[in-house]
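Apart from one protein chain that is not included, each protein chain of the complex appears where it belongs.
Showing chain A:
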Amino acid sequence: MTCELNLNFLKELERETVLQVLYRDQMVRKVDEERIRKLKMQLQQLQWKGTNSVSHEYQERSCARCQKSLGLVMNRGAVCNGCSHRVCSECRVCLNPYLWKCTICYAHGDMKVKTGEWFFEERAKKFPAEDRHETVGAKLLKSYQKLSKISVVPPTPPPFTETTGRNTAMEISQSKSFHKSVENLFLSLATNMKKISKSQNDMRADKSLLTTDYGQDMERRKERRSQSDTAIDAANRIKNIPTLQQLISGTWDDNEAFTKRYCKQAEDIPTSPMSDTVFCGGKKHGSLYSINSTCTEAGNFDTTNVTGEIEFAIRYVFKTCTLEVCIKACKNLTYGEEKEKKCNPYAKIYLLPDKSSRSKRKTAVRKNTVDPAFHETLKYKIEYSQLETRQLQISVWHSETLKRRVFLGEVVVPLSSWNFEDNSTQSFSWYQLKVKSGKPEDNLVQYNGELLVCAKLILPSQSKKCQYEEQMRGGREDQASADGQLHLVVLGAKNLPVMRCGGTLNSFVKGCLTLPDQHKIRQKSPVLKKEACPQWKHLFVFDGVTPSQLRQSCLDLAVWDQASFGSNDRFLGRARLSPKEPSGTWDSDPQSKCQWQKILSSPNTWIDITFTLHSDMDT
């Protein structure tokens, strides 16, 4: 019956809903598997303690469990009616006044009950072919993954998904000057050769010519440069200029990533009074960096050769909800300063996509070695379910007092695919250090925390019953004319990027509903002072809207930090609910569309939504 089971017969919206349930179920299962694994280990230990296991012959007149010798008259022991072994009075567990079992039999029974094994055994009597432990949910997920040929996306993943393809397409549409051929590119490269040698300052601006995005982006960058002096200073501080050889030999992506890094540097200076304007104009915002890390993050990635390996282990301690990263050693690192043959390495880790100081952990610096031993365990307190959306970035740096830090290599481990239940993955392994991967980082910086809201579409409808079903059948237009209200309660936010010292924000939320005729209804929440995790619990009411209008409308929510007197408010992150598929600069949650439909298709019902806040801002 179950062989043909899959989700194909469902409509897209239904499938989304069912998938969410399946993912939640997967979570519950994982926790249970971990519990069972622990139980089994405990049982094993108990069995090892008693030397006489069931299969072994044992000495007459001695307790099968503790080996104590038994007397002929006194303390004769008794036979366990579970395993028929003779055991002494101390190795029994009384179940009731008339029934006892030996410790091992008891433990086996206990184990069977606690793991649910009893049920599988009973069930096997009727369905002997059934896989004991693979649940329907697991099967469905598997078949879904197979059929859809797409990777599994956890419920609300952070936006790692932006592809080069989409990027390029977007840039084509944006940039009018994108007519340059590859020849032109080399031409500009050639002109740049001369410029590069002129000054470091020029270097930064000109290098963007090497990338695909000339037009607007280019202008924007120049503009940014002129706006923010600190940015130029930052560029000036760059010690090692990459050689032309490196630039030419580097791959396309590397070049682009490279440029972005330099440009990001300009944005990474949060202290600049102009930085707010910079934020608004830019497409990418590296606003999450801790100030201390600015130099390393924007620093020297231009190490010609990354060599060596790093040895570490990752495990998750369910009891304390702690992710432990144990960094043991590195070997064969490249020298931080090639000429002097100097290297003072240390390792730094982030739990991406969070690149704030909260997510940063560092080991101590080891002096004068390319084979450092660290033996340090770095810990994160994090819920298990959160790990699916995270990546562990482990980078190695060279540190020298009063000098810039030098990047020596990194490893990025996606935790979604990490098997925390399996013992083998918890042991130490060597990983090849790699050059900085530009692409994902650009996307990752966009995670600016989470916003929790609940929404409800209120229709003055007579028959609430069956509305949903009617709509499922396509009878949507029935209520299309009815005026309704969209209620949205902004509950709270967490993991917001905190810049102010003391770690607090004066945050508020702006909501904007854009109707199909581009008419905008705006709402704003009160400011919550000095809260890092604000709980506004504020209700937005968007009045006089029809469901048919809403079906083509989009709702934007933005979180802002109110600045002190005189300066501009700081943008913290935004989220969007939209009926359209995410496209272009809008790297919306893939679920945006689905959630919007949920609200519309379940009128008069509160729908909880958790948004991942993004740092890019469309104006």
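Criterion: contacts are C-beta pairs under 8 Å (C-beta built on N, C-alpha and C of every residue); 3 or more make two chains touch, one makes a residue touch a chain; residues count from 1.
Following the convention adopted for this analysis, contacts and distances are computed from a predicted model.
Per the UniProt record, the chain missing from the shown structure is "Ras-related protein Rab-3", taken from the list "Ras-related protein Rab-3", "Ubiquitin-conjugating enzyme E2 T", "Exosome complex component RRP46" or "Fanconi anemia group C protein homolog". For the chain missing from the display, the contacting residue among A:347, A:528 or A:609 is A:609, taking the whole complex into account. Only one residue from A:41, A:94, A:364 or A:539 touches the chain missing from this view: A:539.
Hidden from this view is one chain, which touches chain A at 1-2, 5, 7, 9-10, 14, 17-18, 20-21, 23-25, 27-28, 31-32, 34-35, 38, 54, 81-84, 105, 108-109, 112-114, 116, 118-119, 121-123, 125-127, 130, 135-136, 139-140, 155-156, 318-319, 321, 383-386, 450, 452, 454, 464-466, 468-469, 472, 489, 491-492, 535, 537-539, 591, 595, 598, 602, 604-610.
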